[in-house]
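What you see is the complex with one protein chain gone and the rest in place.
Our next item is chain A:
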């Protein structure tokens, strides 16, 4: 493959960086997705235990299903099949493990939809067809596709921002040094890449996860007395 075709074009790369930037005002940093509870109980307490948790989530956790939804929304947008995007949005709302995770997904999705409509009003038709509330993963896929960002890059970016958010929680709550966080992120590159390659191959019948730890932590987080992160 020649260099010209293997490199995403420059506009696409800039859009990808904007969509996956921590500056994107969707509030991802304000949620811990169960981590705060698990850290509070001392189960995650250092760099090793944090890395092991995130690694396992990438291998068998709910993030696989969530990222598969990004990809399904992307493909639905590409095919102009907005009923399909709408169906997967309902499916994901029904599949979110807890009320806390569902509300997070809806809030972030709503914020991304609002922002994308400000930046590119011409995508209003495809966005509004998804329905309200809109899950973040679905919004991310549809917006990335309508911004003409590469499909694989979209999946990688989604996974990367998710891992970075989890690390942000660990750094604040354990606490850990910034360098330790970067070391984990560096070590997880191969696992993120492996999952990103798997996502497009997942059939609907493969959308399973082992999410007992996440579910219980998120359910218990709602009752945690003193919290930094939102429910």
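Everything that follows uses one rule, which is that contacts are C-beta pairs under 8 Å (C-beta built on N, C-alpha and C of every residue); 3 or more make two chains touch, one makes a residue touch a chain; residues count from 1.
Basically, contacts and distances are computed from a predicted model.
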{"item": "Chain not displayed: protein name in its UniProt record (\"NADH dehydrogenase\", \"Large ribosomal subunit protein bL17\", \"Septum site-determining protein MinD\" or \"Urease accessory protein UreD\")", "value": "\"Urease accessory protein UreD\""}
{"item": "Contact residue for the chain not shown (choose from A:14, A:52 or A:79)", "value": "A:52"}
{"item": "Residue, one of A:117, A:164 or A:216, that touches the chain absent here", "value": "A:216"}
{"item": "In chain A, positions touching the absent partner", "value": "38, 41, 43-44, 52-53, 56-57, 60-61, 65, 90-91, 93-95, 97-100, 102, 207-220, 222-223"}
